[in-house]
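Selected chains only, in their assembly positions.
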Amino acid sequence: MTVHTGRHFLQIPGPTNVPDRVLRAMDMPTLDHRGPEFAELGFAVLAASQRIFRTKQPVIIYPSSGTGAWEAAIVNTLAPGDKVLMAETGQFAVLWRGIADKFKLDVDFIPGDWRHGADIAAIEQRLVDDKAHKIKAVCVVHNETSTGCLTPPLEVRKALDRAGHPALLMVDTISGLGSMEYEHDAWGVDVSVAGSQKGLMLPPGLGFNAVSEKALAVAKANPGMRSYWDWQEIITFNKLGTFPYTPACNLLMGLNEALKMLEEEGHENVFARHRRHSRATRAAVKAWGLDTQCADAQAHSPALTGVVLPEGHDADQFRKTVLENFDMSLGTGLNKIKGKVFRIGHIGHFNDLMLMGTLAGVEMGLALANVPHRAGGVLAAMDVLKAREAAPITKVA
Amino acid sequence: MTVHTGRHFLQIPGPTNVPDRVLRAMDMPTLDHRGPEFAELGFAVLAASQRIFRTKQPVIIYPSSGTGAWEAAIVNTLAPGDKVLMAETGQFAVLWRGIADKFKLDVDFIPGDWRHGADIAAIEQRLVDDKAHKIKAVCVVHNETSTGCLTPPLEVRKALDRAGHPALLMVDTISGLGSMEYEHDAWGVDVSVAGSQKGLMLPPGLGFNAVSEKALAVAKANPGMRSYWDWQEIITFNKLGTFPYTPACNLLMGLNEALKMLEEEGHENVFARHRRHSRATRAAVKAWGLDTQCADAQAHSPALTGVVLPEGHDADQFRKTVLENFDMSLGTGLNKIKGKVFRIGHIGHFNDLMLMGTLAGVEMGLALANVPHRAGGVLAAMDVLKAREAAPITKVA
């Protein structure tokens, strides 16, 4: 049994810290999923989901992990043998690609060094070269949670448009949605993939697909086998505020509250908050004399920061030191950066002092684990955080 | 907004009433799904799940609805064109068959009248006739939630054995598990399908597959496309107490508590409680002069009772009367018995007085909705409930 003498610091880049209001909203008697009270809830969460995706087109909510929502994007729109263009931005791009392989897609996987976003020029070149329009979809990860590098979906859309290519644009914004600007409609995304446990501030258990009319038309014509993930039946039921199966009622009750909270704060304010915390974190990393995993200054994620440990120092040993001494969970390095990188999540229900506790824990952990670094990262972060406008920020009318 | 002046009576046959202890266990900060504290939870729920399925073989837990767990059973073991034998016991058999169709299985669907369990003799005959062993799986619904009729999985196993047929036995026990005896190993079931929101007393959001070694071997050899539902990767991760994706942590925290509660009461006591409530409910139905949807006295479900309204009376109108006047949700008649039948759920976190409130609500609703009936069903139910042994039942050491 673990004895927590205060709050655990859950500073992995998801699941994120769930607000009490959301947990309490889930902690209510479950509902008749076919009754009128549920329908009110159904309509409310579907409408608010559209607002956070910034879309007027359908949003599908699955009882699933984010990996389920990836699979849903694939099985609705693509059939075995279809060619797709993907970009190796990091582990989550690798995993999504793995699903594409399992469904026998023909994946063109643009290689990457896990320290940048997707190479837009390379994507564009592939599209231009594909005169026969064999590429059915371009799949990118908006916020690569394994590295902390962004790929701007709008730039991919522009590349598609410049190439005059009809492929679908599919975007994994699992750790992007609710954490940073996202414009499903304005950016011309065809399928947006998201999950509950990141910027949406919920426990894991819900997956999302936002889909364009174009994607729906493709799906309608797609003979591939699918049932659970099939968009069409869900959309039909959703018109009545309900679902074709027993939905995860209590997670939806939490989603309703979480989306309400994001709107109370204001989506723009939420995103600004995360950007600010990301800047403060990078200031600390720089002061420590360490590198961020993201090597492109334009691509730093507002959601998390990957930090590279000096050669010869094991990031997982460091994480263990932090967990055991300071009751804080940090994100591990995944796959080929395992042991080299740790990740600090700074999204979800989060504020300046939680960030300072987090960074202090990292700085003390570096010392305890004998990782070479300069002290004072916390001071650098404080310089960022205290440089704010005169107006107080925690109060709204 | 609905104003509840007391507790809503959620007497549909699932989701069932969730105990406060379970809701409160879910209402805790979410966890690092890759950390040691989660692993303890993972091991605990997997072991307790084996105990409730009565199996020493793997149990897979999905973030999904029960329909997902149906799909999982199919895509792991079967490939397009495979022949399966199913039995039309009611709407849930129909729905499962629909998934089989979507995955292009060749379904032999033994017809039924929705008032009995599966016809074991007919199943046996089909198996005997299938000399070439083209049938790859026999799929039955243990507790048909749309009708309240049982099909005993052990009888199907015996039929398979008598026929010397190697087909897999796949059983939907979504509304059976935790509500009545279930013996995955002893009954020779190859794939058991379950969900969280019935006898397990959880909100919806988790699906289960218990799988035999034989089923695992079949899956290993099955080239069919799958990823999310793939057993093998999950089983591998489960050995470390974890999952290949971010699991639905808080639902698992609830599952841990729910399984603990079922063990504190004693599985056998839980099942006896539901049987007793089923008998009391049927005594009331008989006293009202109404019929149960289940027409086989040996096949009455301990989990729910379907009640047939007299010709010319709309069951959904009656349900609406009950909901609006007594804040109780009853189950609707599904598909071809829509409007003819309503269903009373009597499983989950439930006791004698909750049942009496339920039956009183039905009896008053019959009166208010002008459904011809005799008064006094509640008295008949009380006669069953008060006929108990001397020893008190609500206390244990």
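Observations on the structure shown:
Read from first to last, the chains carry the letters A and B; within each, the first residue is number 1.
Quick note on the criterion: a residue touches a chain if its C-beta (ideal position, glycine included) is under 8 Å from a C-beta of that chain, and two chains touch if they have at least 3 such contacts.
Computed from a predicted model, the values in this text were never measured in an experiment.
The complex in this file is a homo-oligomer whose displayed part has 2 chains and whose full count of copies is 4.
The definition used in the following text is that only the chains that are shown with their structure count from here on.
Chain A contributes residues 2, 7-8, 10, 12, 14-15, 17-18, 23-24, 26-37, 63-68, 71, 80, 98-99, 102-104, 195, 197, 203-205, 225-228, 230, 244-251, 323, 329, 332 to its touches with chain B in the complex.
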